[in-house]
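First the structure, in the form of structure tokens, and then the observations on it.
Yeah, one chain of the complex is gone here, protein chain that is, but the others are all in their spots.
Each chain gets a letter, A, B, C and D, in the order it is written, and its residues are counted from 1.
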């Protein structure tokens, strides 16, 4: 890997499209590559028969926002038989400045036996859930899915106020009262 | 650069001719309205009423659309023209939104993408609904709707897209359910959009016309009209993938554009002079318009002349 | 599919980066630091953030000051305008403080009417100025019953990182001490002054401030009664209450207020007042240095 | 909600403009037909109604009222000047986009633009610039009755009744026509000595004055950059395709009296200069033709008055 470290700002011309491929933080316009963010210019050579990739390592990361396929951490705010409404707080490990709204529709809770899913037996308000964005959704909410082993509730509080620990992929136990509550749990990674 | 300033004018007698023609056509078409035709003939100055105006105090009459009864008198509830069929009195409003029937061909614009459905502006009181299950999905007529389709509705139709469709049903609230489950329906391309009063588009056997000047016209019964460059109508050959394409065809020539603009302006001229619009009269209007340069066609006088000439030509044809 | 329960029951098996953890469990995050005796920003529980005061930063104002307390930056500008006096006080002018918490300074504030917090801070400052008799309003009289000065004291928060009370009041007092009013002439209902560019000691006067009250704020974390001096915005959002002690230069109390649900013992309050005495002296030193 | 347009329509319009055949058959530099009448509202000091074929309909009224002069405390300027207060409002019925609060931003934008271009104060509210007098053309000093006390205030109110594209040009044409039509009563000032004055407004209909400097008022030409080209008098669909808009205010003698870029796109400096030049020449032609039309109407009215005939305005009964 060869690299030339150099600080650049948006709009700065970095090279010709015949010399480089556009990487992250850059864009091409009329045969030239320009920086689109503030950061440090990097040139990565992948193989000899391909053009080196020109990218800009961001200095300040943009405030996190959900994108399709991103893994998000969110808090359940409301449930009804059709979906659970959540506030998306963290996207791909980066906290959002302001929470985005999302919903987990009943058909997206788990991958199998979708007809048997009851939202109330999967999520309760206050639960912290790990989910994946499947669509930009409608005007208001992103659509999320928990249909994978590692997705689901990662932290919850029981009716009695104790914290819950998962005992199976669909049950959690209160640390105070040992009462068992149903949830769609995430398998720890 | 060109611009022209004019003073406003009162309606001339010419307008009168055109307007009566329009009414006359209406009568020709619908035998059931003979009574009204008669009354219109008897009284050539139409009976125009405003909301709250007394139509008759004769208790023998029955109340129809656009009227109400107070103290046993029939009053108008809209501004419009009085229609009488035997004992039934109704008022045809001057301005109206589209009220349709099942089977109508309509042109609409997508206004919202919702869950499993699109909302479509149809020039009616309520937005129409196009269900995801009422469209042909790419991949063949037989392809079934999948869950993934619900998440990518915008790849088929997005906000702003124009569609031609057929009224399929009514919802309880009066909104129209429309469908595009035929290859002649779907997304509109290669042309421009005109809106006229829905009452002016005549119901006929076909609403898809290929005019001799190489221009296709879709006359939506809701008053939305699409004028476009001609594309071959061989439905068998249409690739279903292309149904949802946003790309216009590459070979629209300047001559095509001029013809499209000319036809569009003819339709505007007819609509502005309250002449019913159908394929025949559009063709005559096109003939009549050829004596004017294209850029003069937005002038009021030219528009009127075209409308008058076209109506006269239709009359002559019918003898 | 089910995991081994024993493994999971012991501790939450999900780990997060520090910033994610802070976002999801702000209180837990803070307690992890507090148990070590420090705060997430590296301060001790009882220490204040570095503070600076600059005078006369706005030339279009008749008096101004900028105060920075850690990440909080406020600018206070005073404008003197002519108004009719109140009927019941024909020889008294107006002193009108307002604090603007506009959306520029934090995502917690939205455009539109002043937030509740802005109203509370404005009112607090208003009361301190009024009840501590900071300024004799008769000084602002131009012509009795006809015209008086109205001093519009506006605080704009440019950057919000907690403890707006202390920053705002400090800036107000600093700006008031910076005010120079051009001596007016009154003739037939018209008040005239000299041009700003001709301002000198001859044709202008300064305000005679009777005292300089300054406030010192602490945040309370309920159960274990952790007392945080000069809380930043993250600490404010998890605190259950705040104690604000306002003192003048002689160390006399001007106001004591406690907001929020947390209870505090008499002893705690005493402790606060002691700390506040020291801090307000320090603040005064900073203010005098710059002037 | 902003207006909607489909990608295919956008492409069709863009390519049409490229080959100089717009969707309605016009060329890039062509205006639509403008219908104009002055003196349509009898309660005002002056009024005009401007309609552009295709929908846009603007009513402008000028009302002269007496009020106190506005003096800048810092400089003492304005003591000997009258004022012009502008306001533009779009009726919610003019377009679906204007419903509710939909027109708020547009109203404010147009009001500010009109204030900037017509009344003589500069863009800066805190400075009443002494030297910039004359951009709006009207001689404000002539509107002063008693220096330091009373003056005429001209309230110029434009009401957009219908929207069919190109509002800015229509509003400014209307403003020019309405000011042209305005007559202000004469006043007689009496010096009571000791700096005291008294004045009387002469109430004779013959004793009225025109607004001095009305012929120097600017008019606006809006250029819409679509693709690499620019057009005048855009239709609503063309406005939706506009990347950047340049409003050029120009007066009779070709001086630029204000310019403002609009929309969310950029313009290359060389193209910008070309557009300014184009706007300038177009504006001058526009003013010439508009003035000719206004003069024609004024002459016709005068001729009728001299013959003792009543002057009838068609107003809202016009076609």
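Descriptive notes on the structure:
The criterion applied here is as follows: a contact is a pair of C-beta atoms (placed from the backbone, for glycine too) under 8 Å apart; a residue touches a chain by one contact, two chains touch by 3 or more.
Note that contacts and distances are computed from a predicted model.
This complex has a chain not shown, and the name its UniProt record holds, of "Mediator of RNA polymerase II transcription subunit 18", "tRNA (adenine(58)-N(1))-methyltransferase non-catalytic subunit TRM6", "Trafficking protein particle complex subunit" or "Exoribonuclease phosphorolytic domain-containing protein", is "Exoribonuclease phosphorolytic domain-containing protein".
The shown chains contacted by the absent chain are A, B, C, D, with contact judged over the whole complex. From the set C:177, C:204, C:233 or C:257, the residue in touch with the chain omitted from the display is C:233, counting the whole complex. Taking the complete complex into account, D:268 is the one of D:188, D:268 or D:309 that touches the chain left out. The residue touching the chain not shown here, chosen from A:19, A:59 or A:92, is A:59.
Within the complete assembly, residues 57-61, 64, 71, 73, 75, 77-79, 81-84, 86, 94, 96-98, 100, 102-108, 111, 113-114, 118-119, 122-123, 126, 150, 152, 154, 156, 158-161, 182, 184-185, 190-196, 198, 233 of chain C touch the chain that is not shown. Counting the whole complex, the residues of chain A in touch with the unshown chain are 7-13, 25, 27, 29, 34, 36-40, 58-63, 65, 96-101, 136, 138-139.
In the full complex, chain B contacts the hidden chain through residues 112-113, 154, 158-159.
Methods note: only the chains that are shown with their structure count from here on.
Common partners of chain B and chain D, by the touch rule above, are absent. If you tally contacting C-beta pairs for each pair of chains, B-D comes out on top. Central chain assignment: D. Criterion: smallest distance from chain C-alpha mean to the mean of all protein C-alpha atoms.
Chain A and chain B have centres, each the mean of its CA atoms, that are 48 Å apart.
Put simply, the C-alpha centre of chain A and that of chain C have 39 angstrom between them. Counting partners per residue, chain C has no residue that reaches two or more other chains. In terms of which chains touch, the assembly is arranged as an unbranched chain of neighbours. Remark: chain B residues 113-115, 147, 151-152 touch chain A in the complex.
Residues 1-3, 5, 8-9, 12-14, 16-17, 19-20, 22-24, 107 of chain C are the ones touching chain A in the complex.
Partner chain C is touched in their complex by these residues of chain A: 73, 75, 89-90, 93-98, 128, 130, 149, 154-155, 163, 165-169, 173, 186-189.
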